[in-house]
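Here the complex is missing one protein chain, while the rest keep their positions.
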Amino acid sequence: MTTVKDSVHDHIEVEGVAAALMDTAPVQRLRRVSQLGTVSLVYPSANHTRFEHSLGVYHLASRALDHLDIHGRRAETVRAAAILHDIGHGPFSHNVEDLIHRRIGRYHHDVDDLVTTGDVARALDAHEIDPDRVVELIDGEGLLGQLVAGELDVDRMDYLVRDAHHTGVPYGTIDHQRLVRALRFVDGRLVLDEGNVQTAESLLVARALMNPTVYNHHVARISKAMLRRATDSLIDETDVTAAEVRRMDDPELQVALRTHDVSAHLGERLADRRLYKRAVWAEMGDVSASFDDRFEADADRIADYEQTIADRAGVKPEHVVVDVQGEPSMQESTSRVLVNGDVRRLDEQSTLVRAIQVTQREQWRLGVYAPERETSRVGRAAEQVLGLETDGALIAENDSPGRYATLEDFGGD
Amino acid sequence: MTTVKDSVHDHIEVEGVAAALMDTAPVQRLRRVSQLGTVSLVYPSANHTRFEHSLGVYHLASRALDHLDIHGRRAETVRAAAILHDIGHGPFSHNVEDLIHRRIGRYHHDVDDLVTTGDVARALDAHEIDPDRVVELIDGEGLLGQLVAGELDVDRMDYLVRDAHHTGVPYGTIDHQRLVRALRFVDGRLVLDEGNVQTAESLLVARALMNPTVYNHHVARISKAMLRRATDSLIDETDVTAAEVRRMDDPELQVALRTHDVSAHLGERLADRRLYKRAVWAEMGDVSASFDDRFEADADRIADYEQTIADRAGVKPEHVVVDVQGEPSMQESTSRVLVNGDVRRLDEQSTLVRAIQVTQREQWRLGVYAPERETSRVGRAAEQVLGLETDGALIAENDSPGRYATLEDFGGD
Amino acid sequence: MTTVKDSVHDHIEVEGVAAALMDTAPVQRLRRVSQLGTVSLVYPSANHTRFEHSLGVYHLASRALDHLDIHGRRAETVRAAAILHDIGHGPFSHNVEDLIHRRIGRYHHDVDDLVTTGDVARALDAHEIDPDRVVELIDGEGLLGQLVAGELDVDRMDYLVRDAHHTGVPYGTIDHQRLVRALRFVDGRLVLDEGNVQTAESLLVARALMNPTVYNHHVARISKAMLRRATDSLIDETDVTAAEVRRMDDPELQVALRTHDVSAHLGERLADRRLYKRAVWAEMGDVSASFDDRFEADADRIADYEQTIADRAGVKPEHVVVDVQGEPSMQESTSRVLVNGDVRRLDEQSTLVRAIQVTQREQWRLGVYAPERETSRVGRAAEQVLGLETDGALIAENDSPGRYATLEDFGGD
Partner (left out) sequence: MTTVKDSVHDHIEVEGVAAALMDTAPVQRLRRVSQLGTVSLVYPSANHTRFEHSLGVYHLASRALDHLDIHGRRAETVRAAAILHDIGHGPFSHNVEDLIHRRIGRYHHDVDDLVTTGDVARALDAHEIDPDRVVELIDGEGLLGQLVAGELDVDRMDYLVRDAHHTGVPYGTIDHQRLVRALRFVDGRLVLDEGNVQTAESLLVARALMNPTVYNHHVARISKAMLRRATDSLIDETDVTAAEVRRMDDPELQVALRTHDVSAHLGERLADRRLYKRAVWAEMGDVSASFDDRFEADADRIADYEQTIADRAGVKPEHVVVDVQGEPSMQESTSRVLVNGDVRRLDEQSTLVRAIQVTQREQWRLGVYAPERETSRVGRAAEQVLGLETDGALIAENDSPGRYATLEDFGGD
């Protein structure tokens, strides 16, 4: 058994297959993949990694399994899945996930190729754990998959608390020890026990407050979009492949972007934090319905728009970055709670959760970013190209109904 | 200047009139008045006092005044009001406030008699601070009164963080440093600056989560109702007056309750934590509208009900405690935020805040409490006497729509 | 099983005999006995109680027993002892312990009368736990007694962390999770496992820094001495007995002191924090060796000195309080650590620990206290009566060699 000191959970005892997996290269690589990608450009202390997060998820999974009275091979397989659940992440975690998926069809939870080969496969085999079962669990399949990747999984319990600890933003401070104790299986579903509607709500509230403050802070979005743009160029215009990028760590991608001509402009800007500014920041209502649909699953069109806007504005192509947020999702709102013996969906049970669902849509924004001197030119061009109904207001108000603060003042922006 | 070490704000520098006021008997008395009254029977660590809270409010008021660039006599008067704002509290803070008010017409913020006499008056005089102005500020009057007792006052900023620290419940952890920095005066109103809708929401959310978990936890309500009942007896049936109770500290009231025959039964039960249980726990919808109205401002009627229910159930009068929660209020939801230069009311601006308003009503409960062995008898009698439409369900479900968890498991109850 | 939320250890699961014991009157009484007595007059947030500390000790004992692989009846008996270990404390914990012991021969750990009768005895009996064994464990006897009351007991692990949390003084922040994991039994002795010399040292260092800053802060000592003096008068000059005082809680003693004429002067001063000041504050070297010896085990002589000094100074007897600190002890310095397979005493192993032993003696002080206006008169009289070799310096320097800061500035003193 190995004991690891963690800044969030204090001592984490790692044993069995998890101890073996911890020492494999794919897991050690997570030490060099930041948990929050470009968020550290907003919150300078947010330099925590997928490695410590994976240990935290393993720890909470172990606690949950104890409370659920699940032991033996089944439990060991869940613990393996917990510590491995993020090995599929590319550099900067979610920041380049979409572009990798577009090219090679893998999201970060598609890890069959990583789990069934090399070090990891050997470690699983030595402990007689079925790698296919691990892959399924990481994909959220089956009864126990809900614990690893579901509405009430230990993944989000760890990241909310950890991200709060490292950013200094208190909103993610949930009562994770209570959550882990309240998990139950009822009719094949993972639910929270009686008396925990509020515990469940607090999980949603924490996300609802962390989203605009941290995860979707506009400076984090701008830099993420710049990173995505630079990485697209790297893959499209050099011999670096998407598959290679997927297995890079943060240092490797950073260096690659800065050393290749096609991405150096954006790579250096990111390094020095000379970020683009918002030329357009439009609410969902400003964007025509048809436009919204066209975007779906069509990332190439974004590239076309960037090119067209740049042409019309008369600026270099790499000076225009279009950033379309996905449809707001709130997986946790379908989590189940036990109420007087009945299993109920949280969003049916809770007025607060339904309000959060509305709020999420109100917070949606479409952004177009450009170097500071070119924002007005690019903004006007983008308005025309994208057919925005902004009545001249290229940048949506800071706080239209239901919108969260944008913390303009943090991080020098 | 004196520096005080505080477990929440670390070092607090107390100077000027506040340093003089801190050493007066009415402020020192707050060391013996618990901040949360009977909540410590649910959360054993919640033993913090009105004294440390008052220092915290003074500290945040000082920071806010600095940020608002208010100095000199005006600022000194606000600081005096901040450190004095709670000296009108009776023992156990809010727990016996209503019964004192019913008898002598003073709430805890009616402090003119305490501020204009004795030590406190002398300290104010020595620093040339107008005591009447201090009384007004504590009552929330005027521009600066909003800082001491308004929707965005520093009082609630301190207590949310402090109560979270001492109970261990994380939900009160707001970003008070950001709130204090974001305060502005616009057209004579205290508002939060641009980009702080979410900061304001987080204040409401914190209260919405702390209310059912901490402040209105059913065990805290039961013991508070027992304390109120015992104190009523003490005043009605001995020569102890309401005015005397108002100026007691927690130890004095505790000892008085246990040493007088009329209150000893409940006093000892509270001391040993042998608490009554819920005989009725009804939602607002279970209570007929007319009933609800009749209760308004008529505390004597509650005493009648208690007597009638006891008679009908055939139990001793002191074995029935009727506990009617006041109409839910959410003062903070009318706080103002700056949005694109306009001052807007938070509840008009925020979907989330409107949901919290609904949720608050859903959480309202009427309780009737009795010794464990008599709950069913008392429950049936209460149903008839109070005309409850409960269809046989004397105790409302633990988690009907929108209700927060009741943490049945905490504190041994 | 009951789960209690604690501000230090988060969720504490109480089960078995401990759950039954928690609900007895002698344990519930600890809710009204402050952990640090008069220290809250220095650190206003230090209002935590023996009740929450007892839960904490129970929690750490449970964790230690798990790590030591001790289960069943033996473990259950230790858990009972852990939650009961402080029920023998009088009001204000250690503050009046000596005077009770002098009169009825019981220290706080002499609990045979409390454990073998009433509620507690019934709860133990119902769980088939031998009360005599519990008494022995609380007295530190036997193998497992070391865990409850020994050099490496869980008692001090809890109080150091808890006192740091509530005072805000960081020095007590030890790595208690590591300590609990490192405990081993070797040849019938409780020791720390290999690689933990430093962990052991940190425990000593924490105490060495907390002692002068918190536990023996001169303001805490002054108010403790005043409390002791007032309580002595109460017992000597009224019909209140020492046995009764022993079973009072803090509120009862506070009220008793303020309502009896003989103790009201000091009782009111303590309530309003109008504390005596130092008339003499002498180092060990200033006090003649013979004097030191005479004090040993002779508390009556202190009363004589107080009377004689008051006579000579021409002040009222209750205006002179003589405060003689006991011989510095450092029980933890004899704790054992495993080093390369050998069990070694920490003070033989560690240069740092030996230095702390020296430092403790350097910090020893004899104090004589009086109302502020009479300190110089009382000081001169005390110098003569006590035969101090102070060369005219009645108050020792603030920081003679090795002395810790006295934080004169905290708490308004």
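We just call them A, B and C in the order they show up, numbering each chain from 1.
One rule holds in what follows: a residue touches a chain if its C-beta (ideal position, glycine included) is under 8 Å from a C-beta of that chain, and two chains touch if they have at least 3 such contacts.
Here the structure is a predicted model, which means the values were calculated and not measured.
Asker: Which listed residue (A:73, A:273 or A:373) would be found touching the missing chain in the intact complex?
Answerer: A:273
Asker: Touching the left-out chain: which of A:250, A:323 or A:374?
Answerer: A:250
Asker: Which of these, A:103, A:127 or A:165, touches the one chain of the complex that we don't see?
Answerer: In the full complex, the listed residue that touches the missing chain is A:165.
Asker: For a quick check of understanding: of C:68, C:299 or C:352, which residue touches the chain that isn't displayed?
Answerer: Touches the omitted chain: C:352.
Asker: Taking the entire complex into account, which one of C:150, C:212, C:267 or C:379 touches the absent chain?
Answerer: C:212
Asker: Name every residue on chain B in touch with the hidden partner chain.
Answerer: Touch with the absent chain occurs at residues 3, 10-11, 177-178, 181.
Asker: Please output the residues of chain C touching the missing chain, sorted low to high.
Answerer: On the chain C side, contact with the omitted chain comes from 169-171, 173-175, 194-199, 201-202, 205, 208-209, 212-213, 337, 339-340, 349-352, 354-356, 358-359, 362, 397-409.
Asker: Across the whole complex, list the residues on chain A that are touched by the chain not included here.
Answerer: Contacting residues on chain A, toward the hidden partner: 2-8, 10, 14, 19, 22-23, 25, 28-29, 31-32, 40-41, 43-45, 47-49, 51-52, 55, 165-169, 249-252, 254-255, 271-273, 409-412.
FYI, only the chains that are shown with their structure count from here on.
Asker: If you take the mean of the Cα atoms for each chain, which one ends up farthest from chain C?
Answerer: Ranked by distance of C-alpha centres from chain C, the top chain is A.
Asker: Could you please state the distance in Å, as a whole number, between where the Cα atoms of chain A are centred and where those of chain B are centred?
Answerer: Result: the chain centres lie 40 Å from each other.
Asker: Among all residues of chain A, which ones touch two or more of the remaining chains?
Answerer: none
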